[in-house]
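The other protein chains are all here in position, but one chain of the complex has been omitted.
Here the chain labels run A, B and C in written order, and each chain numbers its own residues starting at 1.
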Amino acid sequence: MTTVSIVGGSGYGGGELLRLLLGHPHVEIKQATSRTHLGEYVYQVHPNLRKRTQLKFSDPSQLEPVDVLFLAQPHGQAQHNIDQLSGLAGKIIDLSADFRLRSAADYEKWYGEPHAAPTWLSKFVYGLPELRRVEISSANYVSGVGCNATASNLALLPLVKAGLIETSTPVIVEIKVGSSESGAEGNSGSLHAERANVIRTFSAFGHRHTAEVIQELGLTDISLTMTAVDLVRGVLATAHAKVKPGVAMKDLWKAYRAVANENPFVRVVKEQRGIYRVPEPKILAGSNYADIGFDLDEGTGHIVSMCAIDNLMKGASGTAVQCMNLMLGLGETTGLEFIGLHPI
Amino acid sequence: MTTVSIVGGSGYGGGELLRLLLGHPHVEIKQATSRTHLGEYVYQVHPNLRKRTQLKFSDPSQLEPVDVLFLAQPHGQAQHNIDQLSGLAGKIIDLSADFRLRSAADYEKWYGEPHAAPTWLSKFVYGLPELRRVEISSANYVSGVGCNATASNLALLPLVKAGLIETSTPVIVEIKVGSSESGAEGNSGSLHAERANVIRTFSAFGHRHTAEVIQELGLTDISLTMTAVDLVRGVLATAHAKVKPGVAMKDLWKAYRAVANENPFVRVVKEQRGIYRVPEPKILAGSNYADIGFDLDEGTGHIVSMCAIDNLMKGASGTAVQCMNLMLGLGETTGLEFIGLHPI
Amino acid sequence: MTTVSIVGGSGYGGGELLRLLLGHPHVEIKQATSRTHLGEYVYQVHPNLRKRTQLKFSDPSQLEPVDVLFLAQPHGQAQHNIDQLSGLAGKIIDLSADFRLRSAADYEKWYGEPHAAPTWLSKFVYGLPELRRVEISSANYVSGVGCNATASNLALLPLVKAGLIETSTPVIVEIKVGSSESGAEGNSGSLHAERANVIRTFSAFGHRHTAEVIQELGLTDISLTMTAVDLVRGVLATAHAKVKPGVAMKDLWKAYRAVANENPFVRVVKEQRGIYRVPEPKILAGSNYADIGFDLDEGTGHIVSMCAIDNLMKGASGTAVQCMNLMLGLGETTGLEFIGLHPI
Partner (left out) sequence: MTTVSIVGGSGYGGGELLRLLLGHPHVEIKQATSRTHLGEYVYQVHPNLRKRTQLKFSDPSQLEPVDVLFLAQPHGQAQHNIDQLSGLAGKIIDLSADFRLRSAADYEKWYGEPHAAPTWLSKFVYGLPELRRVEISSANYVSGVGCNATASNLALLPLVKAGLIETSTPVIVEIKVGSSESGAEGNSGSLHAERANVIRTFSAFGHRHTAEVIQELGLTDISLTMTAVDLVRGVLATAHAKVKPGVAMKDLWKAYRAVANENPFVRVVKEQRGIYRVPEPKILAGSNYADIGFDLDEGTGHIVSMCAIDNLMKGASGTAVQCMNLMLGLGETTGLEFIGLHPI
C-alpha cells in the first residue's frame, strides 16, 4: 500500500480527495490536516464519509513522512513551505495555483505578486494527463489544474492538436460555473438567497485560469468570460473560434475522436436525438469524465467547441488522483471508476 | 376604459398579459381564449390570479370586437387568421414570431416555410419601443419581440447607436436562458429531473431570434449561442464585440447612459462594490426592466456587453403592454411599475 | 403624505419595506438607516430599487421625527432603545420578535433571557390583521409577526375560529421554509453549495415562533417542526390536527371560506384539477396573500390544514405595511396589490 496524506483536508478539494482515496485499492490515508477543524472527525465536515472512516483532522505541524503528499490548501500557501513539505514525501501533488505556471513573471502578472519559491516552478509538471501524460508519469512534483482552465484546455485540445484552429482570430471562451468553485469559505455573494437562481457574469476578462490555457495550448489571443449559474458542481466551457479554411465536419470528428480514444476520461458527445446531445456537467457530478463536443457553422468557419466537467473532479481532485496513478505506475483510472448519475 | 381581449390566454405569455392587464388602470379585459382550458376559470391555469378575476377561458371562435386584441398563440397561427382577426379590433399586438420580420424571404429562410400572409408583413411595426418608439406610437399593428432577440438588441443598442462597434469583426452573443422560454407545453428535456441543474447549450448556431437582431440593428456578422440554465424566468445576453480604435471607457459610459436616459425601462448596472455589480435576470422577475452593462479590455478593444431581462416581461408580455400604452397615448410605464424582488 | 422611516434598512425585511413603501401612494420615505452600508445608495444593497430612488442609507443616530417608524433590526435590539425611538414617531411598527409576546415570562422562556423593556410589552398589539384587525386599527405600537408563526396561525385559524378542532389531541405543524428566512447575514449552512438541494430538518421542537401560535390561538399542545428546502422565498405550514366528532367536509368549507371572505389577503385553494390544487408558496413571491387549504380523513378525523405565504411579505414586511394602512385609516390593501407571478 502507498501511504498518502492530505494537507488542507477540510476544503472541498480536500474532501473530494478523501472520498477518492478512501475508495482507492492501493492507497492508505495516514493524515488529513485542518487547523479550523483540528481534532474533529473528517465525517463531521464531509458528512458523506460517515461510516467509511474514523480519521480525525490532525495538526499540519504534526505531519509524518508518507509516499505521496497532496496539498489542498488555499492558493498562496504551498509556495511558502514547499521546502519543508518536500522533506516529508518523495512525491507531491499540489492542487493550488502555486505551481501551475512555469514562469515566475507570468505568475506575478496574473496573481499580482511575486512568487515566493520561483526556483520550484521548473520542478513541477502541469498536472493534466491529457496534455502531459508522459512527463507526469516520471515526475515527482505535479501541480493541480484550474477547473476553468481544464474545461477550456480540453474544449480546445482537439482543434489545437490537429492544427485546425485559425490562430489569428481571437478565441472567446464562455464559461458557466457552479457554486462549489467558490470553495467552502465562499463570499458574500455565495449566500444561498443571493446565489440561487443567478446568471451572474462575475469576470468578463482577466480570470487567472487564462494563464494556464495560454501556457498549455500556446494560444495567445484568448479570453475567458466567467458566469455563475445555479448549480453546485460543474463547469461548461463554450469556446468560440475559427477553423482554418477548408476544415470540414469530418476533420473535426476525426480530431475529437482521436482525443477521446487516447484518453480514458474523455468522451465525445454529439447526438442527433435524445435529451443529452451535447456535453453537460450535471451528469458528471462525482465522475472524472470530460465530455467534449462541437458544432460548426460551415459558412463562416465559426466553431463552437464545448467541454463539460465536474470542477471538483476532472477540474481538481479527480485529475490529481489520476496523476498519482500515473506517478505510481498504477492503472490510470484506478479509484476513479464512478460512472456518474442520471437523473440528478 | 379601453377594451382588450387575449387570444391564447393559457400559455405563459398569455398568463403574463392577464396579470398585467388586470392591474392596468385604463384597461378592461373582455375575453381570454383557450381551446384546451375552455370554460375553466383563468385562475385554475394561472393560480396567481385567484381572487383577482372570475374570468373564464372562452372559445376563440366566439371573440367579440374590442379596442385592442392581443395574440398570444403559438408561432405560426396568427398568420393564418390575421384577416379575420383584424376585423375584430382596430389595434392588434401579436406576441408570436409571425409578424416580426419585414421580409417574407427572411421569414422563409429562418422559419423554414413560406409565410402565409406576406402582404401583412409590411403593416406591422417591430414592437420594441427602445428601437421604434415613434412608429409604434402611431401603429395599428405591432409585432411581439423574441426574448433572446430583445436581450441581444438591448445589449448591443448603445454600441450601435453611438457607432462604437467595429462591424468587420463578428459579434458573438452568448445567451443563457430559463425554462419558461420553452412555454407551458415544454418538451421531453423540460421534465424537472432532466432540466434541473442543467448547463445545456441547445443551439450553437442558427437560433431564429438571430433574424430579429440582424433586421433591427443592421449587424450582419452575428451569431447567437443559446444555453439553458437552472432558472425559470430570465435571460442574460453576453455579447462579445470589438470597439472601434480609440474608443475608451468614457465613450462607453456615455453611450450606455444615453440609452438608459432615453428609455424608462433601461438601467445601466456597473458597480464597483456589493453583490450585484452587473446585469442579472434574477432580480428582474416580474419587472419590465432591461439592465445593461459592459466591460472593456482596453488592450484589445474586446467589449463584453450584457443585457438581463425577464423573458416573459421585457422579452414578451411586458413589452407588448408597453407598446399598447404607446399606441393608446397612455404613459409608457402604466401598469408596468412592479419593481422586482430582492432576494428571490 | 405620511412620512415614514426605516431603522435597519439593509436587511431583507428592510429591503422589502423599502420596495413596498416606494410604491405606496400615500407615503413618503424620509430615511432608511444602516450602519454597515452607511452612505451607500439603497439600490446598491437592494438592486431591484435602482432607478426608483436615490435614497442613501443614513446613520441610525441621525434619525428625524416622522409619522410612522418601522423597526427592522435584528432581534433583541429594539427593546433596548424603544424609549428613545418612541420620541421620534407617534406610531411604531417593529418587525423584530421583541414585542410580539405579551408576557415577559413567556419572552424569557422562549428567548432565553429577560426582556429589557417589559413595561412596553402591554403597549404593543400583535400585528396580524387577520387576528387583531380592530386593535391594530387604533394602536400606536404594533409588533411584527414571525413568518412561521403566521403560516401556522393562518393554517389553524379557520378551525379555531369555528371551534372545529379537538384541543385534547396534540397539533403537529410541519413547516418548510426557504433560505431568505436566515436573513442577509446567513450562517455557515447558508452557503449555496451547502444550502442548495437541501431537505434539512433544522428544528424538530422548540422553535421560538411556537410561542406566538400558543399566545394567539390559545392552543397549548402544539409543536412546530422546521425543515429547510431549496427555495429563496416561501413558507408552507402543514398542520396535522384532529377535528371534533361529527365535523364534515361541508363544515370545513364553511369555516375556511368565512376566513377568506373576511380577509382580503386570504384565499382558499382546494382544486380538483390543474397543477395548483393546494396552497403553494412559489406563486406568492412578492405578494401579500396567504393561501389556505385542507384535506380531511373522514374515517379518523385527521385534518391536514395548509397555509402558504411569502415569508418576507405576509410573514414580515407585507403584513407590517398592512398594519400601517389600518393604523392610518387607509385602505387595507393599499400598496400591496402585487398579484404574484406564474410561472416562477
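Definition applied: contacts are C-beta pairs under 8 Å (C-beta built on N, C-alpha and C of every residue); 3 or more make two chains touch, one makes a residue touch a chain.
All values reported here derive from a predicted model rather than from experimental measurement.
Chemist: If you put the missing chain back into the full complex, which of the shown chains would it touch?
Modeler: Output: missing chain touches A, B, C.
Chemist: Taking the entire complex into account, which one of C:Val66, C:Leu121, C:Ala193 or C:Leu219 touches the absent chain?
Modeler: C:Ala193
Chemist: Out of B:Ala32, B:Val232, B:Ile283 or B:Leu296, which touches the unshown chain?
Modeler: B:Val232
Chemist: Based on the whole complex, identify which of C:Asn140, C:Thr167 or C:Thr227 touches the chain you can't see.
Modeler: Of the candidates C:Asn140, C:Thr167 or C:Thr227, C:Thr227 is in touch with the missing chain.
Chemist: Considering the complete complex, identify which of B:Pro65, B:Pro114, B:Gly163 or B:Gly186 is in touch with the unshown chain.
Modeler: Once the missing chain is taken into account, the touching residue is B:Gly186.
Chemist: So that we can see where the missing chain sits, which residues of chain B does it touch?
Modeler: With respect to the unshown chain, the touching residues of chain B are 12, 178-180, 182, 184, 186, 190-193, 195-197, 230, 232.
Chemist: Going by the touch rule given at the top, which residues of chain C touch the chain that is not shown?
Modeler: The missing chain touches chain C at positions 170, 172, 174, 176, 188-189, 193-194, 196-202, 204-206, 221, 223, 225, 227, 229-231, 234, 236, 238, 240, 275, 278-282, 295, 297, 300, 302, 304, 306, 308, 343-344.
Chemist: Please give every residue of chain A in contact with the chain that is not shown.
Modeler: Residues of chain A in contact with the hidden chain: 12, 15, 19, 22-23, 40, 44-52, 180, 184, 232-233, 260, 267, 269, 271, 273-276, 280, 283, 285-287, 289, 291, 337-344.
The criterion applied here is as follows: only the chains that are shown with their structure count from here on.
Chemist: Call it same or different for chain A and chain C: same when shared residue numbers make up over half of all numbers used at their interface.
Modeler: same
Chemist: Can you check how far apart chain A and chain B are, centre to centre, with Cα atoms defining each centre and the answer in Å?
Modeler: Computed value for the inter-centroid distance: 38 Å.
Chemist: Using mean CA coordinates as chain centres, what's the gap between chain A and chain C in Å?
Modeler: 45
Chemist: Multi-chain contacts in chain B: which residues touch at least two other chains?
Modeler: Within chain B, the residues that touch at least two other chains are 275, 280, 343-344.
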